[in-house]
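Here it is: the structure, laid out below.
Excluded from the complex is one protein chain; the other protein chains are retained at their positions.
In this document, chain identifiers A and B correspond to the written order of the chains, with residue numbering beginning at 1 in each.
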Amino acid sequence: MPNTPRAAPRSAGASALASAPAEASAAAGRGRFRTFHAFRTRTGRRPPLVLLVPACVAALFALLPLGYLAVRALERGPGYAWDVVADARTLHLLGRSLGLTAVVVAASLVLGISLAWLTVRTALPGARAWSVLATLPLAVPSYVAAFAWLSAEPSVAGFGGAALALTLVSFPYVHLPVAAALRGIDPAQEEASRSLGHGPSATFLRVTLPQLRPAAAGGGLLVALYVLSDFGAVSLMRYDTFTRAIHTSYRASFDRTPAAALSVVLVVMTVALVAAETRTRGRAGHARTGTGTARPAVPLPLGRYRPLALLWCGAVAAVAVVFPLGTLAYWLTAGSSAAWDLGGLADTAWATLGVAAAGAALTTVLALPVGVIAARHRGRGARLLEQAAYAGHALPGITVALSLVFFAVRYAYPLYQQLPLLVCAYAVLFLPVAVAATRAAVLQAPPVLEDVARSLGRRPWQVLREVTVPLAAPGVAAGAALTFVVCMKELPATLLLRPTGMDTLATRLWTETGAGSFAAAAPYAAALILLAAVPSYLLGRHRT
Amino acid sequence: MRRPLAGRITALVAAGLLLPALAACGSDDDGSSQGKGGDSALVIYSGRNEKLVKPLLDKLEKAVGTKVEVRYGDSAELAAQLLEEGERTKAGLFFSQDAGALGSLSKEGMLAKLPQTHLDKVDKAYRSGDGDWVGTSGRVRVIAYHPDKVAEGEVPDSVHDVVKPEWKDKVGFAPTNASFQAFVTGMRVLEGDDATRKWLKALKDNGAKTYAHNLATLDAVESGEVSLGLINHYYWYERVAEKGEEKVGAKLHFLPGKDPGALINVAGVGILTNAGQSEAAQKAVDFLLSKEAQTYFADETKEYPLAAGVTSTVEGLPPFDSLESPDIDLGKLESLQETLAMLQDVGLV
């Protein structure tokens, strides 16, 4: 029985459960159960300054767009802003946005959880390869997916097309954390359920699924915010959403005030969604599933369902990965505007890698203290910090970009239209992605290790450096890879904030499609997807 | 077994992040030194697509004689950016895809008055009434049609006809496209809000299909998804240049009789007051109105030249003089707010 700390770390909840029978003879005190386990739940400890200060900096950073929105929305007085927001159309668009969000989140949960379960828990042939394939759609920008579908079947335009394109690029946000959580669930629990007379599906629904809830909710939140903030797919699919209304407001009226007022509504929605996600965590949030188990789970034989499972995985991979790549291949070989500029392509690809890497690095560094506090500390302050990181995530890129324009020309003029500012924009946009990954990674490391390090003479920052970060490193790195991918795909903020003359694959793609030369755009799209596929592939292989 | 793998992946990711990031920082230094040394450089914000105008702007750099830095983007987003930058903008010149974006800057007083000599090169109809921007090339709204579905003689001569029952479900247009919105604004100016609203409602009720942009509309006409498409003329000519006319499954119809559907809109330039680059910027405007640039617009972007006496030589393109477009002050197209509200009311955007 190799009972290693790495294998053993269990959540507060789980260890409480495990020790309960042992202490049952000593009876008593169920009501004080929670306080008794304060040791693990870390009640009542304030985060050390070494975390708190940088976390506050990160949170303030993420709140910059909100400050800008407040200035702009109230420019003509609250009355005007209210008139814009109180329009009947606002409610209508809100409904449409939320409807799309709900459908995409639900579909992503179905895809993400089913694939995670099939690849982690069953004897699916080629499980590892499927697992990687289920991560690769991350590399596909939503506008490329939407374009691929539209060019193949123009009639998908509208709600269905938008939901389809968005689901197929965002379900890995659910798949990744759920697969990690599934690997951490002790198979003994499922065996216990089976022995108690529940079949595989009942066991999945009653034992496994509830434990996946925090992971699935976290992934679902990222999907929801992604959908709310997306402009590329919905505009190509001509499905009217809030984001599209904000863009239209900029585009057609050259007026920033109504756009800002509408953006505030998006922020309110974000806060509501984040709060809802925090609620689903509940106690389970800290009763996270462990890193590994003493014993690897025996893969569930699929039996006669095997062809069906393979068909399902194959179908998802076909529509989410093969199809967009196939469309690009078609464009690569069609049309006369395909004048291949390999040198330019390589330069652009290199620049894209650089700026995305810098973005991922800064985002990860900023996310680290927030993620650690979110994982290790409870209470309103910790919650606020984490929620602040999410606040601007549902805002369309153009709004975030304009807010940085606003602040940079006033307070950081030397940085304006320089690379560092663009990198900062990525950090503001994608902080939640990295925070979520960091938080999950830190939760994997048992907090008692930090106590031990303190008792052995380490100061809080030394504990962070020598214990928490090394233990969370693989998960943090996974978060960095994910951030890297989303930075590579980013378009609206890049357009506004890039140094004059600089191009990324995404802006190049925009330029070429804007000129109507899809064949010339295809190499950039292909390069973007292939480059983003590398970290996605690593993510798919990464076993938290 | 797991740790080494995890460690390797971590190391790989770290290396993968650090290497290009360092490279980026390195190149950033180059960029900033360029920026600082480039006081004399002319910065152009171009809402016109790089693919269309980069060769021209390369020539412009030679003509102006100073270094030129071009920032490409969407006209409206660049306008929003310029408004946000205010007096601290680095842009000396704004090269816009349409008059509306220029109008919004003009309204905020961010554009400098142009020398009369420049203004006079262009017909009054295609420049700012306040003299702070000038059109550089023109495009005309046309109806594209699928020749197998519509005989040449049956194509409507007025946008008022496309809302008739015979075209039910057969018309395509791009409601979010700036040119379409400019056309609607033009219609409002010409025929009044009530008539325009009625027309938009009729268009919607007639099952007209909406597309993301003019190109998508043209695609739909080519594929026969719709029979008619309301677009700008040059999209068709560009496609013909790319694929050859016989391969393009759509034809164009120019509307006669000063129909609002035959609106001519322009791409234009304005000089930013505060960037301190007005000398270079004026040279640039000069160049854009020169014979060389005007010929470029005619030949390469298939637009109508507006100055220097250049006429388009594109095959099949009706002469500019022959266009029967409505008389309208393009300066009045700058505020699209009401148009937008109307489109929203009707439910088209």
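One rule holds in what follows: a residue touches a chain if its C-beta (ideal position, glycine included) is under 8 Å from a C-beta of that chain, and two chains touch if they have at least 3 such contacts.
The rule we apply is simple: contacts and distances are computed from a predicted model.
Engineer: So which of "Cytochrome C", "succinate dehydrogenase", "ExbD/TolR family protein" or "ABC-type quaternary amine transporter" is the UniProt name of the chain that got left out?
Structural biologist: Listed in its UniProt record, the absent chain's protein name reads "ABC-type quaternary amine transporter".
Engineer: Of A:G79, A:G303 or A:G457, which one is in contact with the hidden chain?
Structural biologist: The one listed residue touching the chain not shown is A:G457.
Engineer: Tell me which residue among A:I246, A:L471, A:L491 or A:A533 touches the hidden chain in the full complex.
Structural biologist: Touches the omitted chain: A:L471.
Engineer: Across the whole complex, list the residues on chain A that are touched by the chain not included here.
Structural biologist: Counting over the whole complex, chain A touches the hidden chain at residues 1-8, 15, 19, 22-23, 26-33, 35-39, 43-45, 446, 448-449, 451-459, 466-467, 470-471.
As a working rule, only the chains that are shown with their structure count from here on.
Engineer: Would you mind pulling out the distance in Å between where the CA atoms of chain A average out and where those of chain B do?
Structural biologist: 35
Engineer: Could you list, by residue number, the parts of chain B that touch chain A in their complex?
Structural biologist: For chain B paired with chain A, touching residues are 2, 5-7, 9-10, 12-14, 16-21, 23-25, 27-28, 31-32, 35, 43, 49-52, 69-74, 76-77, 79-81, 83-86, 88-90, 100-101, 103-104, 176, 178, 181, 210-212, 215-216, 219-220, 223, 225, 235, 238-239, 242-243, 335-337, 339-340, 343-344, 349.
Engineer: Write out the stretch or stretches of chain A touching chain B in their complex.
Structural biologist: Listed in rising order, the residues of chain A that touch chain B are 89, 150, 154, 235-236, 238, 240, 248-256, 292, 335-337, 350-351, 353-358, 360-361, 364, 398, 401-402, 405-406, 409-410, 413-414, 416-420, 473-474, 477-478, 480-481, 484, 492, 495-496, 499-502, 507, 511-512, 514-517, 520, 534-535, 538, 541-543.
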